[in-house]
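Yeah, one chain of the complex is gone here, protein chain that is, but the others are all in their spots.
After this line comes chain A, so read on.
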Amino acid sequence: MFPILKKRRLNDTMTLMEVEAPFIAKKAKAGQFIILRVNEFGERIPLTIADYDREAGTITIIFQKVGKTTLLLDQLEEGEKILDFIGPLGTASHLEGYKKAAVIGGGAGCAIAYPQAKALHEMGAHVDMIAGFRSQDIIILEEEMRAASDNLFLMTDDGSNGNKGFVTDALKAQIDAGADYDLVVAIGPLPMMRAVSNLTKPYGIKTIISMNPIMIDGTGMCGGCRVTVGGETKFACVDGPDFDGHLVDFDEAILRTRTYREDEARATREYNCHLMEGAKNG
């Protein structure tokens, strides 16, 4: 059992938790993830390690409430425990040796892009961080991202923060202005990572993306998370989750993430109904 030491709601849909997991905290590196199971009826879901504290023995996770399991997880309070918490899984990001990088986060992906920016920045690279959100009121980690980068470009789809546009608009503007990046890191929804990869390809800028396929064990024993990279089948849980964005078959990956869409929608609906009933009866 893994105690939740700290819980903070970042906005209406996103929550940060610091979980006591000393063995994992000792080994975790940027780009790796954990798998957790909330209770004995629960499914196993992967979440990226957003931060770690080796001395305190904690792992920070940031998750968006998108379905039953993340809603259940969000119900847990400080002092309560997560049943299973497994990691660190996946291959750590290779960020050494780059001079000038653009790190791009889309929505909840900022929680994963932020530690990458921080790692690059600490290694001495010049880091431009581009963070995209639907609107101003769901912006997260602004101060942290600002501290981890040389420039922070905050974009909103609806322009509610005065900076309207997608992350690709900001990236294109920087490239056209002669930013001369030797690395782009993009983390967020698959269509966003596809758009960034398509943008950088003609410029020949190395582009690392972080895949987020369906996973079960996360240790390479089932292949549920397989993605096609450069025509080869890779298991994201062991070979990734980081891959070369110019080689990933995004269209296939997008279709595969929809495998259980109906089951997921039903589970979420039933869970919400159950909560409503509880509220009425209680």
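Note that in this section a contact is a pair of C-beta atoms (placed from the backbone, for glycine too) under 8 Å apart; a residue touches a chain by one contact, two chains touch by 3 or more; residues count from 1.
Criterion: contacts and distances are computed from a predicted model.
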Missing subunit (named according to UniProt) among the choices "NADPH-dependent glutamate synthase", "Cytochrome d ubiquinol oxidase subunit II", "Na+/H+ antiporter subunit A" or "Electron transfer flavoprotein subunit alpha": "NADPH-dependent glutamate synthase"
Given A:S135, A:N151 or A:T259, the one touching the chain that is not displayed: A:T259
Given A:V66, A:A173 or A:M221, the one touching the chain that is not displayed: A:M221
Chain not shown, touching residues in chain A: 23-24, 27, 37, 41-44, 68-69, 83-89, 216-217, 219-224, 226, 228, 233, 238, 249, 252, 255-256, 258-260, 263-264, 267
